[in-house]
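Note that one protein chain is taken out, while the other chains of the complex remain in position.
Chains: A and B, in written order; residue numbering restarts at 1 for each.
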Amino acid sequence: MLTYLSNPQRFMAFSAWAAPLFFAAAVIALGVGLPWSLVFSPADYQQGETVRIMYVHVPAAWWSMGVFAFMAAASFVGLVWRHALADVAARAAAPIGATLAGLCLITGSLWGAPTWGTWWEWDGRMTSMLVLFVTYLGYIALWSAIEDEEKAARLAAILCLVGAINLPIVHFSVEWWSTLHQPASIVRSGGSAIHPSMLGPLLTMAAGYLFLFGALVMMNMRAAIFRRRVESARARGGEA
Amino acid sequence: MSAFVATFKRDVALMWTGGGALAPVGYFLGATMLVPLAMGPDRALLEAAGPPLVWIAAALAVLATLERLFQADLEDGSLEQMLLSPAPLEMLVLAKGLAMWCVVGLPIALAGAPAAIALQAPIELVPAIVLSLALGMAAFIGVGLVGAALTAGVKRGGVLIALIVLPFFAPPIIFGSAVAVGDAVAAALSILAGCALGATALGPIAAAGALRLQAE
Partner (left out) sequence: MSGSGPFQDKPSLRVESLTLKRGERILVRDLSFVAAPGAFVEVRGGNGAGKTTLLRALAGFLKPSAGRIVFDGAEEPSLTMHYVGHLNALKGGASVRAHLRYWAGLFGVAERDDEALSRLSLAAQADLPARVLSQGQARRLALSRLVIAKRPVWLLDEPAAALDAQGRAVLAALIEAHRADGGVVVAAVHEALGPAPSQTLTVGV
């Protein structure tokens, strides 16, 4: 499947119908998931209605990490096999991942206000997410600072891979740090002990995010490929 | 004289004569000076929160020195000559990092003693703080090599380097400030040593990969 799509022509043909399909699937999943999670799902016995933020927050957290893993895999392929399409994919995914991480931070802050009584708590998971967000920003900034696109792709790929090594270390460090500073005084519901009635809407939302990511990343990649074609056509035209 | 030693000696000499050795230490002490100005001179407050802030000052001082580390070599053609050496580029990058640790990292670690005392760190903790800074500087420089190599071709890339490198500074800062407040000192020091070792091993590999691309 992936080797089949590594050819840009075939990717363009595939994504021409796959991107709208993913988009439609995202509309359906989010169309079901949003009302289900925000209106029809049960309120939490401790947190009441505010628990509904979780349905936006948790999938954003999952996929902001998932998108980085996707970028790391694409960067590896781009670096080792010099696949131009993999470079394009990594670049196309970055702003989406950054948006998801930002969404996770904002909803986390909104959720924290009623539950913890503060707009920002240096809780371990939120701190790791903040580091992930800054990593995304650095990746995007490096891409846009280097003019030669081929060089930018490879340098950004190196950054993405060392970032992928760093993030688990950050996660471990922050866990260590938060137990040192606030020994288990804050317990957040959700996580492992999730009620089955919440699982349905949560997974539907997560699927919606995934389809939306798929659609957006393919659209971004198509735009990048089209732009490159136009530029090279103009460059050739200009020389002749 | 091996290529590693030649590179190390040359970088130490260039940083030393260029006044590059004094400026980062001065910057470090200056940034430390700003802490009580911002927090107020209340000794109890400083005792509780002051000492870990040497790590912010140390991180800033390292960031400020990274920009020209490889950019100069790229711009004047030295990088091309490094590629024609029998020594692998990774070793030459390691030599440059080691030179930077000797000229920038070690002086800052030593200056960490007066800085920590001024920020009301308990005197018996000062040796551990100096040791932790020496290890933390190795970790900072190891990842700093990567940031400097990735941005070597970017004009005025200082802010970009900082943005790229800061997420990598998080673990050393966490364990370093644990030492500074006297929490789990032995454990934190050994993890810091691990950070330093990991960054020293992996940093030159990633940086050399980036520099080969920069030379194209």
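Basically, contacts are C-beta pairs under 8 Å (C-beta built on N, C-alpha and C of every residue); 3 or more make two chains touch, one makes a residue touch a chain.
What you see is a predicted model, and the numbers here were worked out from it, not measured in a lab.
A.B. asks: The chain left out touches which of the shown chains?
C.D. replies: The chain that is not shown is in contact with A, B.
A.B. asks: Consider the whole complex, including the chain that is not shown, and state which of B:87, B:102 or B:159 touches that chain.
C.D. replies: B:87
A.B. asks: By the contact criterion defined above, which parts of chain A meet the unshown chain? Give residue numbers in ascending order.
C.D. replies: Contacting residues on chain A, toward the hidden partner: 148, 150, 232, 235-236, 239.
A.B. asks: Extract the touching residues of chain B with respect to the undisplayed chain.
C.D. replies: 1-3, 5-7, 9-10, 13-14, 17-18, 72, 75-78, 80-87, 92, 215-216
The definition used in the following text is that only the chains that are shown with their structure count from here on.
A.B. asks: Quick check: how many Å separate the C-alpha centres of chain A and chain B?
C.D. replies: From the centre of chain A to the centre of chain B is 31 Å.
A.B. asks: Quick one: which bits of chain A touch chain B in the complex? Just the residue numbers, please.
C.D. replies: Spelled out, the residues of chain A in touch with chain B are 131-132, 134-135, 137-138, 141-142, 145-146, 151, 154-155, 158-159, 161-163, 165-167, 169-170, 172-174, 176-177, 180.
A.B. asks: With touch defined as at the start, can you tell me which chain B residues reach chain A in the complex?
C.D. replies: These residues of chain B touch chain A: 143, 146, 150-151, 153-154, 157, 160, 163-168, 170-171, 174-175, 178, 183-184, 191, 195, 198, 202, 206, 209-210, 213-214, 216.
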